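Here the complex is missing a single protein chain, while all its other protein chains stay put.
Order as written gives the chain letters A, B and C; numbering starts at 1 within each chain.
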Amino acid sequence: EPALIFDLGGKFDKSFNEAAYRGAERWAEETGGSYKELEMQSEAQREQALRRLAETGANPIVMTGFAFGNILNEIAPDYPDTKFAIIDAVVDQPNVKSIMFAEQEGSYLVGVLAAMASESGTIGFIGGMDVPLIRQFGCGYAQGAKAENPDIKIVANMTGTTPAAWNDPVKGGELTKAQISQGADVVFAAAGGTGIGVLQAAADGGILSIGVDSNQNHLHPGKVLTSMIKRVDVAVYEAFKAGEDLETGQSVLGLESDGVGYALDDNNASLITDEMKAKVDEIAEKIKSGEIEVHDYYSDNTCPALNF
Amino acid sequence: MHEAVTDTGGRPATAAPNAIELRGISKAFGPVQANKDIDLRVPQGTIHGIIGENGAGKSTLMSILYGFYKPDKGEILVNGRPLTIADSLTAIKAGIGMVFQHFKLVQNFTVLENVILGAEDGRLLRPSLAKAREVLKRLAAEYQLNVDPDETIDELSVGHQQRVEILKALYRQADILILDEPTGVLTPAEADHLFRILEGLKAEGKTIILITHKLREIMEITDNVSVMRRGEMVASVKTAETSPEELAELMVGRKVLLNVEKAPARPGEKILEVRDLTLVDDEGVERLRGISFDIRAGEILGIAGVSGNGQTQLLELLGGFPEKGSKSGGTIRMNGQELDLTGTMSDASTRRARGIGHVPEDRQAEGLIMDFTAWENTAFGYHRAPEFNRGLLMDNAAIRADAETKMEHFDVRPRNPNLAARNFSGGNQQKLVVAREIERNPDLLLIGQPTRGVDIGAIEFIHKRIIELRDAGKAVLLVSVELDEILSLSDRIAVMFDGRIMGERLPGETTTGELGLLMAGITDTAHADASEGIPPEHKHVDEVSGERG
Amino acid sequence: MDKMPKWADVILTPLISLILAMAISAIVILAIGESPWLALKTMIDGALGSSYGWGYTLYYTTNFIFTGLAVAVAYHASLFNIGGEGQAMLGGLGVALIALALPWPHWSLALPAAMVGAALFGAAWALIPAWLQARRGSHIVITTIMFNFIAAALLNYMLVNILKPAGTQDPASANFPEGAHLPQLTEMAAALGIEWGKNTPVNITFIIALIACILVWLLIWRTRLGYEIRALGRSEPAALYAGISPVRITVIAMLISGGLAGLMAINNVMGEAERLVLNAVEGAGFIGIAVALMGRNHPFGVFLAALLFGFLYQGGGELALWTSIPRELIVVIQALVILFTGALDNMVRMPLERIFLALRGKGHA
Partner (left out) sequence: MDFATIIQILDSAVRLMTPLLLACLAGLYSERSGVFDIGLEGKMLMAAFTAASVAYATGSPWLGLLAGIGGSMALALIHGLASITFMGNQLISGVAINFLASGMTVLLGQRIFGLGGRTPSLTDGGRFGEIILPFADALRDVPVLGPVYADLISGHSILVYVAFLCVPLTWWVLFRTRFGLRLRAVGENPASVDTAGVSVTRLRYASIAICGLLCGLAGAYLATGLSAGFVKEMTAGRGFIALAALIFAKWRPWSALFATFLFGLLEAIANRYPNLDLGVITIPSMFMNALPYILTVIILAGFVGRAIPPRAGGEPYVKER
């Protein structure tokens, strides 16, 4: 029986935990199997949850979030017969599969789209709490936009410095309005529950927004330019499907493996012109082929395209 | 048994019907039986005194009558009709007004606002205020109860605050007025003024109930008097048919010496020399304007004066804790050494180290920590003394033992050092403070209002101790608004007015009348020479501040 | 004389209140369609049923003891320190800086140094509010609230821009060196030949917390400083009369309070995570307020209340882990426990007092 552990944000964080949950659900639906899932209360429970799950015989155990990295590294050797999969962190143990996403690549694409859709030459980025992951999103986005339009102005805001920053749609909305008044006509929200407020305010303010993690185009049809998709659901689904035969080692899910991408569906079909689509798809190919290299924020904690 | 006493002594002094009749009132606060089966009859148009030791249950009884507390059992009849007084509103409607021992005024409201509170006409304030302004003007003229209606309460002297309380009752057209220890905070002149008002009210047919610890007042103004002891009503008698001695004995249950006996003073060396002391408070008001005096070993210098004329500031400055933000000047010498007035060595603990003991005017706010136990309080201020400490820790056993001794010496009741200070009666709280300060055997004792609100048994005791200290060759600076107290304890008397010493008198050679004039700021040049240590420029008649009566 | 025996006041009343809180919780659980009995069993088993459960319960207890003591000490000086959260965050920073500064050879050297760092940083974070309160009269409640936010920003900055090693995703400091790892209680028990609390985060800090309880008790009730703190807390005019300097005592009390809050970091940062992560405090600073108030600001009461909250945390964590009951239920249960034992206690006490008075009345008759 596989198991899934959510990070502290909780299962319904409107973000990657929720995506993981959907992946697991899809697996359960398709196979009719059952799985264990855990939500934690506190930092100290990471270890508790992992060990207890391993002891109940769950296999594989999938966890979302970089914060598990450290602990997993410690305890994986204690359970050599259990397979672990960790999303968003690299853990170098024989029984661990580390799944990383190249968020910068997907963000790059939506950055290109944003720059193309923008008429004002100003676009916005709204992050949740100021953590490296969010900077990674923002940095890729800025690179894409700048590549498309070197003169573009990017207004970037972080919502706050406490976990409340993930759940503050009011502030998200207000930041959006502030960006609108600075001329932004496309905003990209990478801010969990705060993003709901961003998308709402953008729709109200008559500008376009870009969703994150899962396809959020449906939230305001015709007003969400696209969503930067991070296929955590696929990662979880695949891991569950592989079951005990899960292949360990490192994998980086980028454009190449469809781990990240931009969303195109009925809701935004009218917003993405053929020209735009052709352009991003071309760029996507170039990224896959390595012709375009997107800077990885983690590599040196800096971003060439945007100042945080 | 008290039934019998009441029946023989408690007959109405006049044939008028009873304004108030209480039957079998009982009230317990948890395990404390504050009132036990109390009967009381107060005929209309009379002044009825109630006396009793601290904690006897007087305030409780009156509060029940006013609907503040609910009695456990018993009946109340107002003007002959039974009445269930569930809250103060009922009492007010029945024509009862009460001036509490601790005033129930809103400190940052104006006089006018306090007066109309709860008795407004309509939902908007403006008409009520306008009406009250008129009524107050009338009442003020009628009863000589002048107060500025727009002044806030915390700007007023205690005497004036009391006027506000009386005005509140009159504004509500009270026919029955209860006053709980009204004179405790008043000067003799103010008290006389109050009594004239009360007599005026009585003449109008109003009924007055007066709680006091001062037998002189009972004899002077009441028609009947009831005595309470330990929650019971032990006697009700016509005032004309009793004597202070008898009342005192009824109250305390033993004979009490009403007058202080003391030998003539034998002054020794100068202990305290004060020269040109000035103090300006943080609002820029000059509180002390060049005070100079000496106190010698073995003498008591009494400072008389209406409260609010700088006595508090003088005591606090000498004690080492002048009000925050105030500035002071002049010199103080203690045993010939100059005291630091402003620097780091000017706090209260350094003063104690120099041998100054201090019984503050306000025992509940300053002298005691009400939530601390008695034993913790008996070390308060001396808690750094070596005998109370063992290394880093305080020696609680030693402090407790010391507390037990002090409580025994001063007959503090109940003699339980583990009881919190707030659970002692006012008199016993005062004994705790006095015991702490006197037993340290200070060279100089500063003592403010030593017997305010304290019953006669305790007064007798505290007075004796002060004199013993003097006879042991110590200096005492006594501040009191009670002229009787000043006259009977002091070896020399200085009168303070508006931050100055108006003159010094010897107790045997002066009268209350003369002191009263000085307290009002009026110097008589004929006596001026007797006052030593006062610079001549201070011997003129001062502008009489309008605030004070 | 008291209205009822002391045991009734300190044991019976809270116990009945607790039962009431649990009863209401049970109704809430029923209302969301789950079994209260199962919930209770899971909580008790999970938190107290094994040395493993205890290991976690005591770990949380340790956190709450420190923040609870911090609030309590300030409260005795009548200062309401809502800033435990920020002070504990800064304590974490202090621990991290010290732990990472040297290649510590052994924990016995690292621990005292880290304690100093934790306490100093925590105290420093309390100093400005304290000083502003004492000198400028700026309300300590506002300033400590503000300092919580500022601390979060500072920590965020330190971790993301300065302490985070390059190449990692995690906004966290590097792992502490081996020599700065604290002995877990498991290991200490094993040294005595007892197998206890395997793989639990409770560590030597728990013992430090117990010692802190005793020291705070000594401080408040046995030292001159404690006497002066209490005196100032009850009455400022009286303190002045007794020669106690309000400025000095206010500042000292807050420094101690902040230091205690900072010391919590020894447990969670050094003892558990062994590195500094964002949001390491996880609201323990606020729980400390409830713990202190429920413990009546007495170290022993704080210990009991911390234990209760440790139980609720661990038991609640187990609920969230092993049942389908959402984890927010725990927050509701905590709220009800705080409400009934801390704020509605008179609802139980008043009738009890009446019963005891009546009984006593009969006894006398």
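Rule of thumb we're sticking to: contacts are C-beta pairs under 8 Å (C-beta built on N, C-alpha and C of every residue); 3 or more make two chains touch, one makes a residue touch a chain.
Everything numeric in this text was worked out from a predicted model, so none of it was measured.
Enquirer: Using the contact definition given at the top, list the shown chains touched by the missing chain.
Expert: Looking at the complete complex, the unshown chain comes into contact with A, B, C.
Enquirer: Which of these touches the unseen chain: A:167, A:214, A:227 or A:268?
Expert: Hidden-chain contact among the options goes to A:167.
Enquirer: Going by the contact rule already stated, which one of C:48, C:102 or C:347 would touch the omitted chain in the full complex?
Expert: C:347
Enquirer: Which chain A residues touch the hidden chain?
Expert: Touching the missing chain: residues 10-14, 18, 130, 155-158, 160-162, 164-165, 167-175, 177-178, 181-182, 193, 196-197, 200, 219, 307-308.
Enquirer: Of the residues in chain B, which ones touch the absent chain?
Expert: 29-30, 66-69, 87-93, 98, 100, 104-109, 113-114, 116-120, 122-126, 128, 168
Enquirer: If the hidden chain were put back, which residues of chain C would touch it?
Expert: Here the touching residues of chain C are 28, 32-33, 80, 128, 132, 136-139, 141-143, 145-147, 149-150, 152-154, 156-157, 160-161, 286, 289-290, 293-294, 326, 328-336, 338-339, 342-347, 350.
Following the convention adopted for this analysis, only the chains that are shown with their structure count from here on.
Enquirer: Which of line, ring, star, complete or other matches the graph of chains that touch?
Expert: line
Enquirer: Can you identify the chain nearest the overall CA centroid, using each chain's own CA centroid?
Expert: The chain sitting closest to the overall C-alpha centre is C.
Enquirer: Report the pair of chains linked by the most C-beta pairs in contact.
Expert: Per-pair contact counts point to A-C as the maximum.
Enquirer: For chain A versus chain C, what separation do you get between their C-alpha means, in angstrom?
Expert: Each chain's C-alpha centroid was found; their separation is 35 Å.
Enquirer: Rounded to a whole Å, what is the gap between the Cα centroids of chain A and chain B?
Expert: Roughly 75 Å separates the two chain centres.
Enquirer: Using mean CA coordinates as chain centres, what's the gap between chain B and chain C in Å?
Expert: 46
Enquirer: Listing for chain C: what residues touch at least two other chains?
Expert: Not one residue in chain C touches at least two other chains.
Enquirer: Quick check: what residues of chain A touch more than one other chain, meaning two or more?
Expert: In chain A, nothing touches at least two other chains.
Enquirer: Contact residues on chain B for chain C in the complex?
Expert: Chain B residues touching chain C: 30-32, 319-321, 347-352, 358, 360, 362, 365-372, 376, 380-381, 383-384, 389, 392-394, 396.
Enquirer: Across the complex, what residues on chain C touch chain B?
Expert: Per the touch definition, chain C meets chain B at residues 1-3, 218, 222-224, 227-228, 230-231, 234-235, 237-238, 240-245, 353, 357, 360.
Enquirer: Of all residues in chain A, which touch chain C in the complex?
Expert: Going by the criterion above, the answer is residues 8, 10, 38-45, 47-49, 51-52, 66-67, 69-70, 88-89, 129-133, 135-136, 161-163, 298-301.
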